[in-house]
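Structure, as C-alpha cells:
As you look at this complex, bear in mind that one protein chain is not there, while each of the others sits in place.
Each chain gets a letter, A and B, in the order it is written, and its residues are counted from 1.
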Amino acid sequence: MEFTFLHVIFLAVAGFTLLCGLGVVVSRNLFHSAIWLIGAFAGVAAIYWLLEAEYLAIAQIMIYIGAIATLIVFAIMLSRGMMIGRAKMNNFQAGISAVVGILLFALLAFILLQVEWPVVQQAVVADPIPMMGQAFVTTYVIPFQVIAVLLSVALVGAIMIARER
Amino acid sequence: MNIFEFIRDPSQIGPWFHQLLLSAGMQEWVANLIGDVIGVLLIVGAVLTSAIFLIWLERKIAARLQDRVGPNRAGPYGLLQTLADIVKLLTKEDVTPDGADRVSFNLAPALMVMQIIMVAAIIPISAGLIGANLSVGLLYFIAMSGIASIGALMAGWASNNKYALLGGFRVVAQLLSYEIPLAFSLLAAVIWTGTMATNNLAMQQGELLFGFIPGWNILVMPFAALIFFIATLAEGERAPFDLLEAESEIVAGPNIEYSGLKFAWFYLQFFVNSLLLACIFTTVFLGGWQGPFVDQFPLLGIVYFFVKSLLVLLALMWVRATYPRLRIDQMMTFCWKVLVPVTLVVVLIVAIGARITPDRSINAVIISGANIVALLVTLGIIGRSLRRDVQRRKAALPGRSTAQV
Partner (left out) sequence: MALANFQFILILALVGIALPFIGVGVAWLLRPKKPNKLKTSTYECGVETYGDAWSQFKAQYYLFALIFVIFDIEAVFLFPWAVAYGGLGFYALLQALIFIFLLFDGLVYAWKTDALSWQ
C-alpha cells in the first residue's frame, strides 16, 4: 500500500484521539478528564470527516462537544468534593478490569483481522444530505420516529430525576 | 487572464492561483495545501483587523447613542484607540491567580478565539468567495457556538473565583438555551431554501417572487428573522442579555481574573462574534451578497454584503446601548416559554406553507402573512400574561390594595 499525505493526517488525528483518551483515564483531576474528553470527541469528529462523513462529524461536535461535554462538566460540579478531590487511581477492581480490558482488546483485534472488509468501488456522493433527509422519512421512518419517542421519554425522565423537590 | 476579470469577479483568484501553482510544476496536493494555508491566513487576518475597527466603532456608536464623546484622543476621531489598547494589553503584566487551574486557565481564551476563527470560514462575502462552502454550513455554525460556551465555562471554573464561576454557569444557562430558538429559526429558513450551505443559501435568495420582489428570507418569514435576531443578541452576550458578565452583579463574568493579552482575547471574541452573527443574519435572512447587478459584477456582492452586515451590527449595538439588563429568571422564562414554542410554530408554518400551492411566490405570501399573524398573536399572549402577572402581584401586596379601596 502506498503511503500518502492522507495517511499522515489519519495517523496524526488517530494518535491525538488516543492520547486524549489516555488523558481522560490518567489525569487525577476530574475537570481535566473532562477537557481531555472534549479533545477525544474532537479527534473522533476529525476521523469522521476524514472518512468524508461531514454531517456525522458536525453532529459529533454539536452533540458531544456542545452539549454532552457541558453536561459532564455540570455533573462534576454538582458533586461536592469531586472537583478538587484527587481521585484515587486504583481500587480493588484494578486487577480484574485489566484482565477484562486486555481480553476485550484481543477479541476485538481478532475480529477486525478476521473479517474481509469489503471495498466499495462507488465514489462518495457529492452532497449526501438531501438523500439522508429523504431516507429519514421514507426508508428509515420507524427509527426516525422511535428517536423522537426516545427523546421525549428522556426529557420526561430527566425532569423526573433532576428536579429539586 | 487580465486584472479587470479579477476586479469583476474576485472569486476567480483562487482557481487561477491553483492553476498557476500547478503550471509551476507542483503536485496537486502541495498546490491545494498552499492554497488552503493562504486562505486560512487571509481569514485570520480579516478577523484580527476587523476586531480593531469593530471595537472602535462600537465604543464610538455606543458613546454617541448615550450622549457621550467616546474615544477621541488617539488619531483622528480616536481611530487609533484600539491600537493603543493593544500595545497596552501586550505590555501589561499577566497575573495568574494562585488558586487557578493553570491548564484550563490558559486553554479557555484559546478556545474562544478558535471559535470565532472557525465560524469565519463559512461566511460568503461574495458569490463563491468563502473559506469553505460546507454542505452542513449552518449546523457547523451552531456546533461552533457550543465551543464558545465550553470556553467560557472553562474560564469560569479555572479562575477559582466565585464571580467567575457564577458567570460560567450563566453562560451555559443562557447560551445553550438560546441556541435552540437560534437553530430552529435557521431550520425554518432551510426548509424554505432547501440548502444548508451558506453560499447556496445566499444564491437561492436571488430568486424573484412574482418576478420583481427579491426573495429574501426576511420578507418570506419576518417572524423567524426576528426570533433569530433576538437569539443573536443572547448568543452575542449583548444587553439586554449580558447576564453572564453583568458588571453590577458578578463583576465581569467568566473573564474577571484574566489580565493582559488573555483578557484581550476574550474582548476580541466578544466583538468579532457579534460581527459574525450579523454576517450569518445577513446571509440567511437578508440575501447575503445579493443585490442589483450582482450577476454582471460579482464584486458588488462584497459591497452589498458588508453594507447589510454593518446595518445589522448597528442594530445590535443600538439595542445594547439602549436596553437595561434582564433578570436571570426573566431571561430563562422568555427563552423557554416564549421563544422555543413560538419557533416550533414558525417551523410548522413554513413547512406547511411551502406546500399549499405549487407556486412559490404565492406560498411566500401565505407564509409571510402567517408569520405576521403569529407575531401579533404572540405579542397579544405575552401582553395578557404580563398584565395578569402585574395584577397578581398587586393583589399580593395587602398594603397597597387596601389603600386603593
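Keep in mind that, in the parts below, a contact is a pair of C-beta atoms (placed from the backbone, for glycine too) under 8 Å apart; a residue touches a chain by one contact, two chains touch by 3 or more.
Keep in mind that what you see is a predicted model, and the values were worked out from it rather than measured.
Contact with the omitted chain, checked across B:V172, B:M221, B:L299 or B:A370, is made by B:V172.
The omitted chain makes contact with just one of the residues B:L54, B:I123 or B:L139: B:L139. If you put the hidden chain back, the residue from B:A164, B:A225 or B:L299 that touches it is B:A164. Contact between subunit B and the unshown chain involves residues 32-33, 36-37, 39-41, 43-44, 89-99, 106, 109-115, 117-118, 121, 131-136, 138-139, 142, 157, 159-165, 169, 172-173, 176-177, 179-180, 183-184, 187, 190-191, 194-196, 251, 256-257, 260-262, 264-265, 328-329, 332-333, 336-337, 340-341, 344, 347-348, 351-352, 354-355. Not every partner is drawn; the one left out touches subunit A at residues 6, 9, 46, 49-50, 52-55, 59, 62-63, 66-68, 70-71, 74-75, 77-80, 83-84, 124, 126, 129-134, 136-138, 141, 144-145, 147-149, 151-152, 154-156, 158-159, 162-164.
Note that in this section only the chains that are shown with their structure count from here on.
Averaging Cα coordinates per chain places subunit A and subunit B 29 Å apart. Put simply, subunit A touches subunit B in their complex at residues 5, 29, 31-32, 35, 38, 54-55, 58-59, 61-62, 65-67, 69-70, 73-74, 77, 127-129. Per the touch definition, subunit B reaches subunit A in the complex via residues 29, 101, 103-104, 107, 134-136, 139-140, 142-147, 149-150, 153-154, 157, 172, 176, 179, 196.
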